Structures are given as C-alpha cells and as structure tokens.
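Removed: one protein chain of the complex. Kept in place: all other protein chains.
Chain lettering (A, B, C, D and E) follows the sequence in which the chains are written, and residue indices restart at 1 in each chain.
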Amino acid sequence: MKLISAIIKPHVLDDVRDGLAKAGVQGLTVTEVKGFGRQKGHTEVYRGAEYTVDFVPKAKIEAVVADDLVEAASNAITQAARTGSIGDGKVFVSDVGQAVRIRTGELGDDAL
Amino acid sequence: MKLISAIIKPHVLDDVRDGLAKAGVQGLTVTEVKGFGRQKGHTEVYRGAEYTVDFVPKAKIEAVVADDLVEAASNAITQAARTGSIGDGKVFVSDVGQAVRIRTGELGDDAL
Amino acid sequence: MKLISAIIKPHVLDDVRDGLAKAGVQGLTVTEVKGFGRQKGHTEVYRGAEYTVDFVPKAKIEAVVADDLVEAASNAITQAARTGSIGDGKVFVSDVGQAVRIRTGELGDDAL
Amino acid sequence: MTNTLSRRVGRYALLLLGLVLLPSAAFAQEVSQEMFTVNNTWMLVATFLVFIMHLGFAALESGLTRAKNTVNILFKNTAIIAIGLLTYAIVGFNLMYPGDFSLGEFFGFAGFGLDPGAEGNTSAYNPGYTYYTDFIFQGMFAATAATIVSGAVAERIKLGSFLVFTTLYVAVIYPIAGSWKWGAGWLDQMGFYDFAGSTLVHSVGGWAALAGVIVLGPRLGKYVDGKVRPVAGHSMPLATIGVFLLWLGWYGFNGGSVLSADPALVSLVFVTTSLAAAAGVIGAMAASWGLQHKPDLSMVLNGSLAGLVGITAGADTVGVASAVVIGLVAGVIVVGSVLLLDRAKLDDPVGAISVHLVCGMWGTLAVGIFSTNPEHAFLTQLIGVLAYGVFCFIAAFVIFFALKASLGLRVDAEEERLGLDVGEHGMEAYGGFQITQA
Amino acid sequence: MTNTLSRRVGRYALLLLGLVLLPSAAFAQEVSQEMFTVNNTWMLVATFLVFIMHLGFAALESGLTRAKNTVNILFKNTAIIAIGLLTYAIVGFNLMYPGDFSLGEFFGFAGFGLDPGAEGNTSAYNPGYTYYTDFIFQGMFAATAATIVSGAVAERIKLGSFLVFTTLYVAVIYPIAGSWKWGAGWLDQMGFYDFAGSTLVHSVGGWAALAGVIVLGPRLGKYVDGKVRPVAGHSMPLATIGVFLLWLGWYGFNGGSVLSADPALVSLVFVTTSLAAAAGVIGAMAASWGLQHKPDLSMVLNGSLAGLVGITAGADTVGVASAVVIGLVAGVIVVGSVLLLDRAKLDDPVGAISVHLVCGMWGTLAVGIFSTNPEHAFLTQLIGVLAYGVFCFIAAFVIFFALKASLGLRVDAEEERLGLDVGEHGMEAYGGFQITQA
Partner (left out) sequence: MTNTLSRRVGRYALLLLGLVLLPSAAFAQEVSQEMFTVNNTWMLVATFLVFIMHLGFAALESGLTRAKNTVNILFKNTAIIAIGLLTYAIVGFNLMYPGDFSLGEFFGFAGFGLDPGAEGNTSAYNPGYTYYTDFIFQGMFAATAATIVSGAVAERIKLGSFLVFTTLYVAVIYPIAGSWKWGAGWLDQMGFYDFAGSTLVHSVGGWAALAGVIVLGPRLGKYVDGKVRPVAGHSMPLATIGVFLLWLGWYGFNGGSVLSADPALVSLVFVTTSLAAAAGVIGAMAASWGLQHKPDLSMVLNGSLAGLVGITAGADTVGVASAVVIGLVAGVIVVGSVLLLDRAKLDDPVGAISVHLVCGMWGTLAVGIFSTNPEHAFLTQLIGVLAYGVFCFIAAFVIFFALKASLGLRVDAEEERLGLDVGEHGMEAYGGFQITQA
C-alpha cells in the first residue's frame, strides 16, 4: 500500500475527487492547509501598514491505495489539478505498512 | 518508530485519546479533516437549489510510537473508535526514520 | 527524498519558515493542528462548570526535501522553534518514494 | 363600541390611582390632541423598541449555543414573532383584554380579529394611545413569552413541534394568563401588581421553559457520569449584541408600560430600569468572580438581564436605591440559579429559566417589599406568583407532553450530534468556516 | 422663499385629502407649536430608523455572500450612505422636489444645495416638520435605492465602477423618478399612489439591480452544465441581524411616510406593516417548506422583507386583513421569484430583485386592489409600475453598459476566485479564522 499525498489548489478539489473516484480510489481524506513555495502570496494593507501574506491556501488530499493503483491515482490527480500556472502543487508517494478498517477490523488492501 | 495515523469520527476523539494514553502513548497530534468514502454526506438546500455535501467531518490522529507500542496503540484506537456504523474510519501505520524533540534535541524513541 | 514533519508552537512559524528557506528548502505546507503531550492545556470555566482544555494549538510543517538537505532542514527547524519550554514540539523524518510537480510533471528532486 | 373602550380601563385604573399620588400627574382622562399625539408617539417608539428585543433574543440564544444549531434558533425566533403577531391579532388581544369575563374573572373573549370601533383612533379610546397602538404594543409583548422558551429548549427540540407549541402558548395560554391582571381579571382586583411583566411575561415564558426542559431532558453529553460537561456557546459577540439589544428594548418594554409619555413616570422608569440592569451586572460579576474565580462574561450578560427582569414588576413604583438593590440581588440570584439548575440536571443552554422565571419571581415579590405604594402587599404578590406558576407550568407541561406523544418532541441522537441546522433545515449557518463537529 | 414651501405641498395634497376621510384627521395646516414639535420629533425618529436600514442592508448582504467578499460589501454600503446623503444635499433633494417642473411634469430642478429660507424652521413650511427634517428624512431614503443594487451585483463588480454607478443613480435617476410622484409630477397628478415607496424606492432600486445582474452575468461557478450550484452565504446570524434591523427601520420608513405623528395613521401603519411582515414570513415558510421540503431560513428572511416591501405602497390605505393578504402573497411570490430567476440564470446573490422589484410591483398593484380609497385604481397603478420600469431599467442599463465599456465592470476571474476583499481592498474580513477558499 502507498499513501498518495497531494497538495492542490482548493478550487480543483471536486475535480480531483472525481478523477480519483474514476481511477478506482474509494476513500480519501482532505485537509485545509497553507502552502509556501514558488507561488507568491499577496500584499495586504491594514491601517496604513503594508504586509505580505506569504502563505497561499491549499488543499491536501491523502489517499492510501493498493500498489497497483498508485500510477493511475497519481495521474488522475495531476490531470485534474493541472491548471498550468505556478502553484498547482505536488503529489508525494510513500509507503504504508498496514491499514485497518476500524469498523470491521479488516486489514491491508481490504481495509481501504 | 512508526507513525500511526487514524481517521476517526470527531465525537470519539476524547475516548481515543484516553485509550491511547492508557496504552502508553504520551503524545499525539490532531487535525480536523474532511473525509470521503463509503459513508455518504447529506443533502442541503439553499435558496431552492439542492446539493450534496459529500465530505463528512473527521478527525485525524497522528502519533509516532516506538515499534513495540504499535500493536497496542492500534488496538486502542480501533476499540475506542468503533461504533459499528459506516464511517468509523481507518488506522494506517508507516515507518518513521527519525524523531527529534525540539526542546532538548533528544533523538529516536527518547524524543517521543 | 524525505518528508520532514515538524510540530511546533504557532508563534514561531515565521521564524521556522525563514530558517528553512535559508537552509535551502523552497517549499513547505503548514497545517493547523491541536497537540496533546507533556505540555498541559488550561482550565476554562463556562457557566459555573470547570473543564480542562487538553489540546494546545500547534502548527504542523511538512516539507519534502532531497536527502542531502535533511540534516540542514531538521537543524534549521529545531533552532528556530526552540524556546526551551515544554511543548516546543518534535521533528519527524520519513521516506518519500516519489514526488511529482503537478504543473510540469517533473519527478523526484526536481519536483520539490 | 364603548365595550372596547371599557375593557381596557381596568388596566390603568390602578395606574391612574398611582399617578394621583405623584406631583406630575397633570393629565386626566381628557387630554388635548397634542398630548394624545405625544403619548401615542411614545407608545409607538416603545413598540419598536420591544420589537427589537426579538433580535436580541435571537442573537443571545444563538450566541450561547453551538454553531451547528444556529440556523435552527434563528429560524425559530423569526417564526415566533410572525406567529405571535398574527395569532395576537386573531385571538390573543381579545382574550387578554376581554372586557367582560365569561368564566369568573378567569376567562373571557371579545371575539376574533381587530376592530377599532368608532373611538379607536381618538383619545376617547384612551388618553395614551389609539386602538391600533394598543394592539401592536401588546402584540410585541406577546411573542416575547414564546421566545423565552426557545432558548431553553434549544439544540434538541423538533422544529415542527416547537412551532405548534409556540402557536398554542402565545395564542391561548399567554393571553388568558395576562387577562387575570392586565385584562382586569381576578388578580388585578385582588391588588396584585406587575408593572410591565416580571410575572405576566417573563415568568409566563419561564414556566414554559422549565416544563420544556423537563419533558425534553438534557442535551446529549451535558451530564456524564454525574458531572456537568459545559457546552460552550459558539459566539460571545453575538450573545453580547443580543443582551445589549434586549437592554435597549427594555426601555420600551418598561418605558412603554407607563402607557403614556408622562415625563415623571417614564423618566423614573428609565432610571430604575437602567440602574437595576447595571446593578445586575455588578451582582453577577461579583458572584461569578467569587464562585468561579474567573469573571464569566456569559454570567455577567445574564446578570444584566436578571436585573432587568427583576425591576420589571416594580419599575414605576420603587425608589432608585431599591432598584439598585433589586438588580444587585437579581444578579447574584441568577448566577446561583444557573449553578443549581445544573446540579438538578435541568439543562437550559442559555439560562432562560434563571433569568426569566427565577428573577421574574424575585422581581414580582420585590414589589411587595420595596414598593412605595402602600397598597402593594407581599402576600398578594406571592399569590400572583403561585397562581401563574400553577397555571402556566401545567399548561405548558400538558402541551409539551401531548406533542411528545404525538408528533414527537426531540430529534434523534444522530441529528442532535450532526446539528439541527443540517437535520431540520438542510443548511449551515456559517459557509466556509472550519467548525469543529463534536 | 414661498417657492420652497409650495413645491412640497403637492406631496401631501392627496395625503391631506385622505386624512379628511378619516375620523381622526384633527390637524389642519395650522398647527400649534406643540403639535409641530411632536410631529417633527416623530419625523426625526423615523429618520434614524431609516438610517439603521443601511446597517441592515450591509449585514444582510454580507451574510448572504461569501466570507471572501465581505469587506467589499461592507465598504460599498458604508460608501453608499455617505455618497447618498451628500449628493442628495447637493442636487437630489432639489431634483426630487423641484417645485416647478421645467420639462413637462417630468423634470425640474430647484438649484444646488440646501436653503431652508425664512419659513423653513416653522410650521408654515409644513405642519409636520422643518425644512431640514424634510431633507434628512428624504436623504436617508435616497441612499436606500442604491443599497438595494449592491447586494444583487455583489461578489463580482469592480468597486470603482460600482461607486460611480451609485453616485449617478442616487444623485440623478432616483430623484427624477421620485419627482414624478412625490415631487407632484405627472404620475401624482394622474392619481398614482405609492405611500412610502414600494415603487419609488424599492422598484427603482430593483430595476437597477436587474440591469446590473444582466450586464454583469452570473458569478463563476453558479450555473454549470445547466445546473444551479448554490453559493451559500457565509453567516446566517449576520443575515438575520440584517433582516431584523431592516424590519425595525421599516417602522420609520413607513411610519415616517405619514409625514406627521398623526396617531390614527401612524398606528395603523405600524399595524399593517407589522402584520404584512409577519404574513410574509409565514408565506415564505409555507412556500419554502412545500417546494424545498426543508424550511429555508434565507427564504423566510426574504419573506419578511417581501411582506414589508409589499405593504409599503399601501400601508396607510389598506385594511388590516388586506395587509395580511398582501404580506402572505408577497412571501409566496418571493420564493417563486428566487427560483425562477435562477432558472433564467439571473444570478442575484441576496434575492434583491425578488424582494425589492417583484414585491415592489406587487405592492404597488395591490393598492389598486385593496385600497379603501376609491380613487386608487388598478390601471393607474399599473401605468406607474410600467413607467418606472421603463425609465429606471433603461437608465441603469445604459450606465452599467457605459461603465463596462469604459472602466470595466467586472473583476477578473482570478480576483473573483480569490475574493474581492483581497483584490479590491487588500484586506480580509476575518482575521485568524480558518476559512475555506474555493
């Protein structure tokens, strides 16, 4: 099993979810995060003082998938999330040793 | 060391924390997340237009534990989080290479 | 590639980001989390009933870095985040198998 | 339609009597058109002030409950004012001021709908206001009683059942109860005094709140293993806005209950009302700081309302120093009452029972203690308090119980956990905000 | 400066006529200083009530839109009241009440600035108020028309362009349109009746809202693949505060439109206004519960406003039961209208067109149906409604179109996604809150 973790622009979230579902991913978890990278934040002014908001709002998607789904899932994300402009985000893949479905106690791929 | 990462229903959070504490886990980190899986969201109506809220609120618990605690910790979570209904969530386990306690610089299991 | 994941006090976030940038880390992702550990929460009273707020607000920083940067990045975090008091947090390091830059499709270290 | 006229006379008979004792009571039944106009204008100002109390209740109640039940509370409070005004027009007004009683001096009904009659627009109807002013001022009061209940039963009552309860209570129970005193019924004749409604409005609402809380039971997770687990409100700014608007509205609630713009009485009422509210804040601050070691904003907010409810029965008939004492005591009482109700596992999310019922009783009894009018007696006040208690509590209990047995009164546990906003309305109060669901 | 005086006479000519028909119309042109003072005092109370409607609009509009556009909406509403009052002082007042018309009875201008003249402070100017009261009461109304537009074009219009539009519309279009009736112009002479502005204020604002929505187009993501995707507002408490404040302000809007403190009329207006609002709530509740299966708070809130807009044209000239019917129908209409506009892909985030334009037309026509005054005729009302429609829609459309061609009317897609708060103001409405950006 692998954990696919993707940082994406918030407004493509629904498309990415649909893309993953089509690729066969049945579950995922989304977190609201703030990103820092090449994409610059914006400038704000408050009561005369200017300041830069460095962090840009992003969504993080995490899906644990069976090994044979990694490729498809990763592609599904990159396709759905690509707008072509800086800040589209990243996909990271890493190993997961074990998965348990809390409700049933199922293990491994069955738990996903 | 292993990272135990669990997606649970928000209202069992306190029980899970207590269960982990009893199992010997001394530290953990909680994130509010939104989940997508078998458990369906609900329908909302706003000004005449119906729409489905697909994501359900979940809590993510992350605890890095020494290898000999993994089993106990995982069991503690599944026990405390199980309500038997769809959407109880998952426990994922993966490897952690190194841990540092920022305050002291302690490393490895000592840092947990 | 490694994922450096650090739980820190929220008010050192800017310093940590600057430290990481100086160490050569070009991108990172921040999540607001609640931590549970040695640092105790505080007591609140609401309409006569006392209760303890166990969780303390923390920020989680995640940065995927090339292997040769791990040491420097980890040090940068511990330095910037250390206040010397309980609750300064942890740095965890784990393996990442693959990284993709969504915009360009670049892989591995190039994607970071 | 002299009947229409006469049926309202009873209400100020005593009041006018009181006026005679005061140096400034210059106006008699016969007033100039100018005086009639200024009186009526003040009464309409008082009317819109009482109206804004409904926003006050909506804000206070939603502020002191959780974000996931906010739409539901706002909805209830919007519906209540609408139902209250309409039913008061159809039956309430004529039940409360029946003119002639048909059942002892306990019940009377002057017929459906509104009819100003020939004199309704002139000072012959009343030197203080027209027929329509009379109706609309009283109508704003009517809905208040139901609004009080809304907060106490919040976060678990079914919307439909609550609306049925409100309709019955505001259309029938409140006006019948009101007729006993303001409609010149038996308590009025006995010499019972309640200037602006510590009992007639606040306790009447408070008894229903108590009945509702008992029939419904506490919110899930409020009392666990014999311990009180606080369920913190979701927005203190909203609660504070609510309380200040209620305080503002009280200048109309009490100030308008003078039933004219009489300078001496209205200004006295402004002073007693303001100082009692201020003293309520101080009383609650002291009690909460003393008992809880930390000064609790929600208690202090309740304290000002406690002072206001407390002074309502006697705002025109007690001295300034007495008003301060009444408010101070009310502020302490409300803190104690909130703690005791929690001990008794009576779960009232916003403190409505403590504020409106307990301090309403205190205020009514305080007239018997502090009134400058020798005709006010503690015993009569006590009889009034008890009579309203018996009638209103039983009536509310029966309605709630009947609803429980028929439509069902409480949402299921799953919905309660998810929140009534999504459950009853399919809607969320805060779009885009990350809010913890627990 | 008898001219100043005379030019306002037209406005109450009909009103005074109406008064004669009522038993209480005791006051004539000549009034005592006491009566003048109480009249004027009431008009100033009405003035501050109308003022607070601007906060009502600000709260309602920001509550029903997304958090990321909140600063922008609040800014617009603060600017509108400022621009409205100042331009009304400079040109609006004298365009609306020109005294003598220079172009048929369609247009007249009495000169720049304010000048009370010799009699402006006395009852010789008007038995109901001074010159300055007249100006400030009317000035508060003026800004309202522009505020109505603000909500409909929210979340996508450029700040600068909107401010230019507002300035032109409130300084020139609104007063010219107003002069046709309240300034004693051609519609007034034809017997058209609009007591407090169902058409003159609400529809005038509503037509501009419609024009704006058409020229701008819908918000990104609102209509996708032929389906309506709801864009939920960010704070229902804020929206509810807004509606209650608007309802409160309406007591001044309608109550002040009596133009004196006349007890009979003002109290009647309070009753018709209150019951129509209440009935609007019930109508919208029924319609929304029936059509959507869930009772929608935002619809119910719109329903109360619908009832209020509906009763505004005839609040002093319809009976109590008619007021209830007018409100009830308005409450149903507003729900239907919101649904139909969405079908037509006209994206109005707050329902301004449905509330102010559609119900404004309904209320104006309702005078032709329900008025107790036999001189009010349905056909005349219809002519008025159409005349305002043609003039205001075209005027607004032309201005919006010219702005689109010159300054640009709409922010770019990137800014719309990020929110106008950051885009136009470099500022966020909620510091520290985690808010989903989507």
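Throughout what follows, a contact is a pair of C-beta atoms (placed from the backbone, for glycine too) under 8 Å apart; a residue touches a chain by one contact, two chains touch by 3 or more.
Keep in mind that what you see is a predicted model, and the values were worked out from it rather than measured.
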| item | value |
| --- | --- |
| Chains in view that touch the one left out, judged over the entire complex | A, C, D, E |
| Among D:232, D:291 or D:398, residue touching the chain not depicted | D:232 |
| Options D:185, D:212 or D:255, residue touching the unrepresented chain | D:255 |
| Touching the absent chain when the full complex is considered, from E:64, E:81 or E:281 | E:81 |
| Touch with the omitted chain, as defined above, among E:103, E:118 or E:379 | E:118 |
| Touching residues on chain C - with respect to the absent chain | 10-11, 13, 32, 42-46, 57 |
| Touch list for chain E against the chain that is not drawn | 33-34, 36-38, 40-41, 44-45, 47-48, 51-52, 54-55, 58-59, 62, 70-71, 74-75, 77-79, 81-86, 89, 113-114, 118, 121-122, 129-133, 135-136, 139, 159, 235, 238, 241, 424-434 |
| Touching residues (missing chain, whole complex) on chain A | 44-51 |
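Assume only the chains that are shown with their structure count from here on.
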| item | value |
| --- | --- |
| Mutual neighbours - chains that touch chain A and chain D alike | B, C, E |
| Longest centre-to-centre distance from chain B, chain (CA-based) | E |
| Chain pair, most C-beta pairs within the contact cut-off | D-E |
| Separation of mean Cα positions, chain E and chain C [Å, integer] | 53 |
| Per-residue overlap in chain B, given as positions that touch at least 2 other chains | 31-32, 44-46, 94-95 |
| Numbers and ranges of chain D residues touching at least 2 other chains | 426-428, 434 |
| Chains grouped in pairs wherever the two touch, ordered by label | A-B, A-C, A-E, B-C, B-D, B-E, C-D, D-E |
